[in-house]
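Right, I'll just put the structure down here and ask away after.
Removed from the display is one protein chain of the complex; every other protein chain stays in position.
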Amino acid sequence: MIRLLLAVSIILAGSPAEAQTDTNHFNTDSTDVLLADSTITATLVLQLSEDSTRILLDWTLGDSINVILERAGNDSVFATIGSFDPTINSFTDSGVSPGDWYMYRLLNGDSMKDLGAGASVEVPFPIEESRFFRTERTNALLLFLFYAATIVGYISIAKRGAQLFIRKIAGLDAVDEAVGRATEMGRKVLYIPGIMSVDNIQTVASMSILGYVAGKTASYGTNLEVPNKDPLVLATAREVVKEAYLKAGRPDYYNDDMVNYVSYDQFAFTAAIQGLMTREKPATNFLIGSFYAESLIMAEAGNASGAIQVAGTAELAQLPFFVVACDYTLIGEELYAASAYLSREPLILGSIKGQDLAKAVLVGLIILGVILSTSGQQWFADFFIQR
Amino acid sequence: MRRQIAVLLCFLTGFFVVVAFFIEQDPIPDINEKLDELLVIVFAFALVLGVVSFLQHHSKKIRRRDKGWTSSVISISSLVIMALLGIFESSIRGTGIIGDRTTFDWLFNWVFTPLQATMFSLLAFMIASAAFRAFRIKNIEAAVLMVAAIIVMLGRVSIGQVIFPQSLAISEWIMNNPNLAAQRGILIGAALGAASMAIRVILGIERPYM
Amino acid sequence: MKIGGIDKRWVYLLVAIGALIPIIKPLGLPVLSTPAVEALFEKIESLEPGDVIMLSFDYGPSSAPELDPMAESILRHCFQRDISVVVVALFPLGGDNQAKIALNKIVPEFPVVEGEDYVYLGYKDGGLAVLRRMAEDISIVFPQDNRGIPLEDIPLMQRVQNYSDTELSVSLATGIMGEWWAILVNAQFGQPVAVGATAVSAPKYYAYLKAGQMLSLLGGLKGAAEYETLIGEHYPELKERSQIATRGMDVQSIVHLIIIGFIILGNIVYLISRSERTRAGGRLASK
Partner (left out) sequence: MAAFLTLAIYSFLYKDNPVYRFAESIFVGISLGYEIGLVFYRTIWPNLVERLIANPGPNWYLAIGGILGLMLYCRYIPKISFLGKWALAVYIGYFVGVELMQRLHGDVLPQIKDTMLPLNGPFWGSLQNLLIVVGVLSVLIYFYFSKPHTGILKPISKVGVYFIMICFGASFGYTVMARISLLIGRLTFLVDGWVRPMIALIFGSS
């Protein structure tokens, strides 16, 4: 990250040609690291070879002295890479690797004082002409193929009518009960699909759950309101709710205003929801999707208004707040399994089964990795992160 | 038929992105980039849907003289004022820097920003009432939750270190060990769940767009 | 609205009072200073009157509550000891404004003259490239100061050409900018660098402090409060004014204690009501 920014800022600073080389002369009389020698002027010029495999260094000195060339890498720790007598004034460093950042400086070879000449460069990745496959993503490809295969495999098993078990998830058992409660009390059900757009997969999962909840409110004839922060979620939620009402045979109960728009600002949205929960006192609040700081404000307002609250998110930082302020909370993976659990659709259940199998294999891989790391075999773990 | 086309479109774009993740050969990265750019525009168009819904929602309340309809009048008028100022007067058109010259800037600096900050700061109160209500030793799990919270809270402030000198060290240890492990576990699980969800959507088993 | 027999508005009220009291009148709860902060204080103590330091505003309004108090304390410390300050701003989203706010507040407190005791060079875009150029010649980056006066006409800048003419650089930074000072200005040019960081980024910076690439690290409100305490101990005449972070830490301590107190109280109420219910022969409460 640091290096990336470095590269960017160097490029910002000048033309691409300048971006590759950079020279500095400076004199310092107070340094922590080394005493500086300001009596001799020195300049160091750095040039990157065209194929980005070597760095060519040239220096000029105001006096005939021996010099020591030092290099530092990404860790900024300098180490000597050569010492030279006054007849030599250049050096080619071929031990550089692409993507790394290098700094060079010259020291007076006799007094070991810093001559105040330094230069640095980030070695770019060589541009390969026709690279088809990103080999560094082999691990991701293997994981993807394996994962997709187990899921698709179990889906086809499910298609053939195998009975699939799914364990109890408390938050999801509560959905029917919560909608039923609203019906009895004659109050509305509030469904808040988070604050992120449909480009966030938590929102997509939330749309699935909304479809189920809307189906319930349609068949019970309960009021449903879905206020939105994101306009694309508004569009999506309308399709989902409308479809659910259609399927439940109650298209007459649906109107566009059930799914309405509040504001694009996170806290304006929060202020409106807080007010709505307090004034209209919905019997049931669903807070399902991607939430940030507003999670606790909304959940507390809902709690104060006496609603049953079912929350669900995969945002780690917000989970504690939902857990303390809501009656039921879907934690991370449970959010994504909800559509399977609620719909009991065999195909979706199949994918959950496949997911679990993959998880078991990953647990095995972690244990294997721990054993191998313990016995000094780091290559196995390293395979999981490649650059 | 229309439905199948929607499912097909979803499958094609989703599958394309997965392929594009691995392939560096043109024109795939190029198409991917262009898709990304043009979808930003789709997003911008959606805002009109939001504004229309907003106006409908509030004008309905005003028409029916619903409870609190005056609030709807205020909402609509402040929307119109800010939108007009934003389009004709605003600094976001030019430099993009909110200054202190125009009415738009004034509304931004003295109405919008303080409202945001104040709403955000309500959390300090909410966190106190939530802690007070929820942290009850109902069972061992709840007790574990509470003890972890109290230790970490003590570890964060200087007076906590006066009351309980080890709190800083213990809270750092909690953050870096059991907390890290659980976060990692939740993260891996959630990532797998998300990926499985994504596969279902791409395959058309779940269709959250209809 | 009621929790365990107590209206939760009492909780709100106590939190509000707990936060307001220290803001109105600081309590001066103990703030123990740490070596990481003492290092900067002692460095400035060790300078001679007339020495120059550079102070860079590398943050915006969102980090202001944590970093403003540091800026104010450091400026006070320098002005008190007749140390000259070259102020720059490198953060694009509001660095300029923060620098002006701090200078407008602190300068009137001391008999200092702009251009002689301090100078504000304004904001410059370009991040690392700017840091690099200033090692050669500050006037390449900032040809004139914030008032539009060319640097060669400013007495203070006649003494300062680049880092080597200053004794220390202090960066009050948000995000990555503090790292830039460490890996570039310190590592490459050998300039002593101290960094004031937000509480969020401070842990990341400890590695630089350990490696010696940062002379000192002030982390968040606590770091600022430590610096204020050090100033208050050495210069009692400044103590009254240097209280912003200290009272912030007072608020933190008090409100944390209030919350913990409420948790304990809540449990006592809960346990009593549960034992009463058990005695009455009821089922163990479960919800």
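Letters A, B and C name the chains as they come in the text, with residue numbers starting at 1 for each one.
We take it that a residue touches a chain if its C-beta (ideal position, glycine included) is under 8 Å from a C-beta of that chain, and two chains touch if they have at least 3 such contacts.
Note that the structure is a prediction, hence the values are computed from the model and not measured.
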Displayed chains contacted by the hidden chain, counting the whole assembly: A, B, C
Which of B:28, B:62, B:162 or B:186 contacts the chain that the document leaves out: B:186
Touch list for chain A against the chain that is not drawn: 137, 139-140, 143-144, 147, 164-167, 169, 198-201, 204, 232, 235-236, 238-239, 262-265, 267-269, 271-272, 274-275, 278-279, 316-317, 319-321, 323-324, 331-334, 337, 341, 352-353, 355-356, 359-360, 362-363, 365-367, 369-370, 372-376, 380-382, 384-385
Hidden partner chain, residues of chain C it touches: 9, 12, 15, 19-20, 23-24, 65-66, 199, 221, 244, 248, 251-252, 255-256, 259
Contact footprint on chain B, counting only the chain that is left out: 2-3, 5-7, 9-18, 21, 34-51, 54, 68, 71-72, 74-87, 90, 92-93, 96, 104, 107-108, 110-115, 117-125, 127, 131, 140-142, 144-153, 156-157, 171, 174-175, 177-195, 197-199, 201-202, 208-210
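Here, only the chains that are shown with their structure count from here on.
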Chain contact topology (line, ring, star, complete or other): complete
Whole-Å gap separating chain B and chain C, where each centre is the average of the chain's CA atoms: 29
Centroid spacing, where centroids are CA-atom means, of chain A and chain B in whole angstrom: 14
Where chain B touches two or more other chains, by residue: 127, 129, 131, 133, 135
Overlap residues in chain C, where contacts from two or more other chains coincide: 8
Residue ranges of chain A in contact with chain C within the complex: 1-2, 5-6, 9-10, 12-14, 22, 24-34, 36, 72, 76-77, 103, 105, 114, 118, 120, 304
Complex contacts: residues of chain B adjacent to chain A: 18, 21-25, 42-43, 46-51, 53-54, 56-57, 60, 67-68, 112, 115-116, 119-120, 122-123, 126-127, 129-131, 133-135, 145, 183, 186-190, 192-201, 203, 205-206, 208-210
Residues on chain C engaged by chain A in the complex (per definition of touch): 1, 8, 126-129, 132, 135-136, 162-164, 167, 176, 179, 182-183, 186-192, 211-213, 215
